[in-house]
Every structure is written in C-alpha cells, then in structure tokens.
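Coming up: subunit A.
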Amino acid sequence: MADSGLSRRSVLQLGGSVALLFATGACAAGSKDSGSGAKSAGPAAGTLRIAVSSYLSSWDQDFVGFDLTALMLYKNVFPYLIDYGVTDAGGSKILDTQNITPTFAESFEPSADQKVWTLKLRKGVKFASGNELKAADVKWSKDRAFAAQANVAGVYRTIGLTEASQVAVVDDYTVTFTQAFPSALTRQIQAISLYVFDSVEAKKHATADDPWAKDWLAKNAPTGGYFNVTKATQGQEIVLEANKGYPGPDPAKAATIRISVVPDGSNQRLQLQNGDIDVALGIGQRDIADLKKADGITVVSAASNEQVAIQMSVTTAPFDDVDVRKALAYAVPYDQIIANVYGGDARPTKSLVPLDMPGYDAGGYPYTYDVEMAKAALGGRTVNSELVFETDNATQQQIAVLVQSEARKAGIELKLTPLDPATLAGRRQQKNIPLQLTSGQLWVNDVEYMLATSFVKGAALNYSNFTNAEIEQIYEQSHTTVDETARLALWKRVQQVFAAEVPWVIICQPNFNLPVRSTVAGWVQPMDGLARLRYLSTSA
Partner candidate 1 sequence: MRLLRFVARRLLQVVPVLLGVVVVTFVLVRVLPGDPIRTILGPNATDADAAAARARFGLDKPMWQQFLDYLKGLATGDFGTSIQSGTSVGSELALRVGPTLELVVLSVSLALLIAVVLGVWSARRADRFGDHSVRILALVGNSMPEFWLGLVLILVGYSALGWFPAPSGRVDPDTNLTPLTGADLLDAILTGNGPAFTSALSHLALPVATLAIVVVAPLLRSVRASALEVLRSEAYLAATTHGLRPRTLLRGYLLRPTLVRLPALAALVFGTAIGSTVLIEYVYSWQGFGQWALRGLLYRDYPVVQASVLLIALGYVIVFLIADVVHAVLDPRVRI
Partner candidate 2 sequence: MTHLLSIEDLSVLIRRPGRDVAALSGVDLHVDAGEVVGLVGESGGGKSMVARAIVALLPGGARTRGAVRFEGADVLAMDEAALATHRGHGAALCFQNPRGALSPTRTVGRQLTDRLTTHQRMDKAAARETARQLFEAVGIRNPARRLDAYPHELSGGMAQRVMISLATGCAPGLLIADEPTTGLDVTLTREILRQFRHAADTDGRGVLLISHDLASIASVCDRVVVLYAGTVVESGPVAKVLREPAHPYTRALLASVPDVSGRPARAIGGAMPLLPSPPAACPFAPRCAHATERCTAQRPPLTGDGWAYACFHPQTGGGAAAPGAPPPPPRGGAGRGGVGGVGADALPRPGGAPACPPPPPGAAPAAPVTAPPPQRTAAGRVVMEIEDAHVVYGSRFGSGGHHALRGVSLEIRAGETVGVVGESGCGKSTLARLMLGLTAPSSGTVRLDGIDLHAQRGRKLRRLRTRARLVFQDPVGSLSPRRTVADAIGEPLRALGVPAAERAERVAQVLARMNLDPAMLRRHPHELSGGQAQRVGIARALVGDPDLIVFDEPTSALDVTVQAQILDVIAELAGDASRGSVFISHDLATVRGFCDRVVVLYLGRIVEQGPVEEVFGNPRHPYTRALLSSAPSLDGGYTGARVELAKDLEEADAATGCPLAARCPFATDECRAEPQHLTPYGAAEAACWRVPQIPALIREGAHTRA
C-alpha cells in the first residue's frame, strides 16, 4: 500500500483515526474476527436466520453511534461502492483488507499525482424505489456527510477531503474526489465511507427544518445494497431480501435473511440447538466447546490475529515501575486461561507482535507463568491496583478472575472493576486506568501500523500511555525503510524493547469461532467485524 511518494508517517498516523482498525471488545455482529472455514456451497435460495444481540439504533449511518449491529447491517443494505475482496487464509475465507475492489462502482482510480480520484458508477444499479444509482446520489450523500460533521466527515479529513466542493459530478455515472493531498489510505477510507443514499427518495422527505431528511432516514432503511430490508420490526426482527437489481459481482446467495434480536447468549444457544436460528452471532466463548459436539451444529473456526492483552498504564502507579509490570507478566496464568476460558481454543503467544504478522519474534515476550519469578520481581513488596474490564463481557470477566487469583499469590492485589461503556470511555480519556483488559485485531498486518495505533506517543489505542524514545525513533525510521530485511531487523529490536519494558501482558490469541447450523455455508470472516451476509447460504 505504500507505493507512492507520500510520507509514510502521515499515512500511518492518519490511519490511526480510521474507525474500527482495532475493534475493542466483544460486539454484536461477530467480533470473533478470523478467517472462516467456508466450504463453498452452491448458490442457495433458502431463508437464513441469524440472531444478533441487539437491534440497530438507527438506519442513518451519517448520524449513528458506535453500534456494531447497525454498522454490520449498513454493510449489507447500503450500496457500498467499493469493498474488500475475499482471500483464502489457511483454508478459510477471509476478507482481504489489502485488496479493495469496486463492487457497486465500475472503477475507482487515482490520477497520476494521487490527488484526484475518479469514481465510475456501474450502470443499472437500482434502489428499491426503482431509481437508478447515479452520480447525483453520490454527490448528495457526500454533501450530506460533510453537512453532518459526523462520522464520515471525520474520517475524510484524514485523506484531505474537508469540503463538499471537493466532490464533483462529472456526468451521470462519474464523480471525482479532489483531495488536498495524496494519501495511501484513500482506498481504505473510501471503502468504509462510500455508501450512497437514494437521494431522489430522500429529498422528498426533506423539510426546511430538516434539509437532509434526518428523521426519515433514521427510521427508514437504506436500499440499493446487496440486500433490501423488506421488513423491520423494531427491536425484534429485520428481514433482508437479496437485491435483484444488483448487476455486479458476488450477488447475495441467500434469497432471504431474517435477523432476529436475542440479547441473551444462552437464549441464542437454545434457539440454535432447536434449529430456530441458523447463525448465532452472540454466543459466548463458554458455549463453543459444547456446541462443537452438538448435533446439527458446525462451529466455523479459524486461527486469528486477535490479541487479548492487559494494557498496563506505565504512567500510573504502581505500574510505572517496570518491575511491577514484569511481576504481573509472570503472575498471569496463561495456560490456565487458554484452557479454562477458551477451552484450549486459543494460541499462546510470545510477543506483542501478533503471531501471523511479519516480524513476529518468539523472544518478544519472555514471560511465562511463574509465581516465584513474580515475587522476585516485586522484591517482597505487595502492591494494590485495579483491573478494568467491560461490564457485560463474560470472557474478560473470567480472565480477570483468574488473573486476580494468581496475581494475589504473587503479592499483587487487584480490585476488579467492570465498567459500563460510557464510564470506560470516560476513564480512557482520563488515561488513569492502571490495568485494562483489551481484545482486538489490527486491521493492517504490519508492525509499523501496530506501533502507530498503539505504541507511539498520542496513538489512539495507546492505553498504556507508553512512550519510549527508541520506539519513537524506530517508528520514525520505519517510514523510510522499505527493505524487508531491514524492517524485520527493526521489528526485532522493537520486540526487544517491549520485552524489557513490558507495556502489555499479552495473554493469548484466541481462535475465531462461530457456531452455525450445519446447513449454513459460505461464511467469510470479516476482518472489520462486520459480516458480509452476501456470501452466506443455507441448504435447509
């Protein structure tokens, strides 16, 4: 992706602000990110029933909050003009974030100076209203996004798009985006931003008070994507039907998908076992082992680069002391967590760099469970602190309990503090959480990227408040280092620094697991956590 002359640094730093690079925590729409063992099944036209944990909060992507159910649905019902391709990884199909291809668009290509990107629309794409998707719709949608000053407007800034005038209609099927500066991230950003409203229909509902038809669009599902919403029963069920008017590649395989809202994981499991649903997106880790043995249920499973870690705040006592950090690293029962919490369905790791990332070095995290070593690191002290995790995240809670129990043996007394989303967000802003359990996956499989998001000064996900002059310097250096071996050498040094500084306790990399009825095929593991339902089919 770094194939242009623009500064790597700016690209990567900007990249840090792209939403969902590192989705923290569990989420409704399948956060157990990894590849999938999709056995390619023929196109099926059955009805697929999927359970999710919550109903979407709004149909209007421009104004929605951080609602993963909603974002997942948008991916399937909005016409996204470009999207990730699919690739095989270890026998599973996963979304290929490096390969962004036009879907509803014909093409999306830059000018020579990489500043002007021309979007050519596919002809014959129809909204449910019968209106054809045209350049005017793209223009209206982007104007609306700028006017909203919200989600898309925010990410567009990273690629030098700040004003509506930068988006121009050339003809009915051609739109140009004129960026203030070239960016290597343009495709990535546009992949999550190029969704289009049916502007003809929307304008009908615009009023003087509400020129962008916010009220109407919040309540009425967008159309024109791979699926159209034929019915939405608030809080309960959404029915999707394949969009017959999509002329591009990879049309939806399932004719009808019913998405039902079932907040309780056990309840989802019951229904999956009873055959009342085909895919359960909200089943907890604990049920996986049972479900693997259950009749009629297949657990789609794959290794993943999801990292489960405890980020230790290096600026907050007592973890400002590296010895205390080391002590905790020795005190965490890694194997026990993998066995008890993940039922063995996770990979132990020896570095903060994910296992499947180029440059992984098994010497990057030389800590194993050893209470004596932990005590030695503490030098006879006992310390008190707090371990924060998400209120309704059963997996994190289980890990926290195990960590607390073992840390106590080493002389680290931890108070467990489950926080609701708002409080967690608030406290993260204040940067005063001594220990927090995080889980997530990097969107770009590169250490430089990892540093940019999590380990350099001011990085958005740097909950450890970690700063290290050498890391900063290596990071700086990496922007201009293109030689693969030289980069690997840098990464080795990075991992040495991490081994000494221990900003994180890296617990494990759990495998992705999704229980489905055995009749379901075609699952593509979404790297951004947002399931692409078009690949799914059922033979029931």
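Keep in mind how these were chosen: all candidates are chains of the complex that A comes from, given by their letters.
Everything that follows uses one rule, which is that a contact is a pair of C-beta atoms (placed from the backbone, for glycine too) under 8 Å apart; a residue touches a chain by one contact, two chains touch by 3 or more; residues count from 1.
Quantities reported herein were computed from a predicted structural model and do not represent experimental measurements.
*Asks:* Out of the numbered options 1 or 2, which touches subunit A in the complex?
*Replies:* 1
*Asks:* Can you list the residues on subunit A that touch candidate 1 in the complex?
*Replies:* Answer in residue numbers: 16-22, 24, 51, 54-55, 57-58, 60, 63-67, 149-150, 153-154, 214-215, 218-219, 231, 233-237, 239, 258, 260-264, 266-267, 270-271, 274, 276-277, 391, 420-429, 460-461.
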